[in-house]
Structure formats: structure tokens, C-alpha cells
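Structure incoming, see below.
Below, a portion of the complex is reproduced, with chain positions unchanged.
To keep things simple, chains are lettered A, B, C and D as they appear, and every chain counts its residues starting from 1.
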Amino acid sequence: MLIGKVVGTVVATRKDPKMEGLKFLLLRQVDVNGQEKEGYVVAVDAVGAGVGEYVLYATGSSARQTVLTDKRPCDAVIMAIIDEWEVNGEVKYRKGAE
Amino acid sequence: MLIGKVVGTVVATRKDPKMEGLKFLLLRQVDVNGQEKEGYVVAVDAVGAGVGEYVLYATGSSARQTVLTDKRPCDAVIMAIIDEWEVNGEVKYRKGAE
Amino acid sequence: MLIGKVVGTVVATRKDPKMEGLKFLLLRQVDVNGQEKEGYVVAVDAVGAGVGEYVLYATGSSARQTVLTDKRPCDAVIMAIIDEWEVNGEVKYRKGAE
Amino acid sequence: MLIGKVVGTVVATRKDPKMEGLKFLLLRQVDVNGQEKEGYVVAVDAVGAGVGEYVLYATGSSARQTVLTDKRPCDAVIMAIIDEWEVNGEVKYRKGAE
């Protein structure tokens, strides 16, 4: 999994029928210090994440292992909202402490 | 999923029988601001996309989860046409407003 | 899928039994203008491609969806020989016109 | 598989139900000499690894082949703790000898 920051939303009315009812969020990839990087990904939200939150997302076939995304043409899913992460004993991010 | 801009088509007469009847579109990868990048991908069109449109595409085994691409040697599929996306509250793309 | 140019062959006598009888071709990745790039891939040929031809190849589990590659430890397959592709209305490659 | 060094942990209370009970570790990618690189990955720990250890991790659908991660939206798993590796006859890392 990688860490992403939810920075936006994508709206698509015309889509494959299997994608109906799913919410697409735009994630910025972040490094281990929480700094935003150039890369991004559009992921289906399986946990009710909101803009500004840091999340874990899974890609590939693993992105179809939630009840919401099962058998759908979805290759990225947000499967957790991060409370905190630390590197070498130092807290790099704590929710609500930004 | 990633955002792509449909910029062209690929024609291939001689192909694996399982690929018969599928339409190949050439997509430019775009960044979150909608700027075209160097990368590209050739994707099967599952939603009737046209040149100039911004789309979402899925890759890997997820690209075989549409009715059209099921069990085919296809690793990229356009599964949605984008109406709009926004980043940090700012609309970066709105269909018809370019 | 990505576009590759067939530039060579790879011979391997000692291999997993499931790979017996398959032909390995060496592909150069090309950009949307048909220029060769640094990257390459070794792909199983499912369509009878020859050196000099431009092809589409699929990777990952999708590379096992041809009759030839089914259930084999193969992660890249040539599944189409390209006749022509165009970008923004301009033909970038037409077979036989090089 | 790639070599990673366990450098931290990620805590996420709100997550997909299938991820309950799994431990997320933050891994720095390392090169063949054991030097830390920019890249990182968040992996589920299937072997009881601790901060400071060098591990092997598998990604993609292979990350779901442990008993712990079966059918879960997990795309990276630590499946081995490294004792030693060597390159061209030279030991690059030996556990306990750092």
C-alpha cells in the first residue's frame, strides 16, 4: 500500500455499469515525511474518506477485494484512513495535529 | 485509475482472436492540472469515448472486469468519461468548458 | 497495452516446462511518435510477429489470456500487429510506409 | 520480491473490515548494497518483523497468498526476514553484524 492525501474528486456520469454508485477520489502521493509528490491516483473510496485526510490505498487486483469493489474494473481503492505514522520513532503525521 | 486524454486510435488487423471487435484508443497521461505528460497507454474503449475527451482508465487484471474485456488479453480499459475533476476546491477540468 | 517494436529474439533451452514451444521476442518500447526508447520487454509471440514490426503487447495476468499463454509463467504477450496509429489526426505510423 | 528495511509503523483505526487485525509496517526500499532509497511501501507483516530489520516483501496479488492476507485488499506483504544477502561473493548484509 502507499500513503495518499485526498485532494479532490472526479465526477464521471458516463461509465461502465459496474462502476455505478462508486465515489472517485483524487489522491496525491506523499513521501514518508508527508510531503506531496508529483504522482497521483484516482481511487474508489471504500471507507468514507474526505478531502485533506491521509489514507492508505491498494492497487491492482487487491483493489477489488473490498465488498464495494468486488469484480469491478477498479484498480485502486482507499482501504484505510490513517491516524498516525512514524519513522524511526518520530511521528511524521498525526491526524488532527497538522 | 489514472486520467488520460484520448488523442488517437490504433488499428491492428492481425491480432489474437480474443481481441476481435475491440476498439483501441491511444491515451496521453495527464497530470492533476490536465497537462499532457510524456507517458501514454493504448486502452480498449468500454464506454464510447472520443478523441479529445478526458477519461479514467484501469490497468492490469482490473481492465478485464468489464463485460467487453472479460477474459481477453487486455491490460488497460477506459471505464469512465470524466465530466469534471477538482483539486483543493478548484475545478481543474470541466467537460465542454475547455 | 503499449506499443513495441520487435528488434530481436531470445533463445533459452533450459526453462520451466510450461514455457516449452513458446517464442520469445525482444521489444523496444516506443513513444507515441514511434521513436524507440530505452526500455524493453521480452514477450511471448501469440500472433506471428517478425523483427521490424510494431506491435501491441499486454503485461501482467492479461498476458496469460491467449490460448497460447494460458496458465504459463509469462507476463508479457504480443497480442496484435499494428497496421497504423494516429495522434491528433496525424498518422504516426503506417505499416509498409516506413 | 524486493528488499526493504522496516523503519516505522502506520496506525489506521478506520479501515475496510477485511483489514482488521493486520499490522502495517513502513518499509524503506534499499539498493543491493543495503543503502536506503527514496521509495517506500506500507506492507502487512506476516512474519513478525520489527523496526530495523531487513525483509523481503511481495507485491500485487502475490501479497494475498499468505494465510493472513488471503482475500484482503492488501497489495504488499512482508513474507521473510532476511538473515543475509551477498552480491558477487561479497556479503552485503548479515543480521546482527550491522
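By definition in this document, a residue touches a chain if its C-beta (ideal position, glycine included) is under 8 Å from a C-beta of that chain, and two chains touch if they have at least 3 such contacts.
Source: prediction; values computed, not measured.
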With 4 copies placed, total copies in this complex: 5
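Note that in this section only the chains that are shown with their structure count from here on.
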Whole-Å gap between the CA centroids of chain A and chain B: 20
Whole-Å gap between the CA centroids of chain A and chain C: 33
Residues of chain A engaged with two or more neighbouring chains: 60-61, 63-64
Pairs of chains in contact (touch as defined earlier), listed by label: A-B, A-D, B-C
Contact footprint of chain D on chain A as seen in their complex: 1-3, 31-32, 46-48, 56, 58-66, 69, 77, 79-89, 92
Chain B - residues contacting chain C, complex: 7-16, 18-19, 24, 26, 28, 38, 40-43, 51, 60-61, 63-64, 71-76
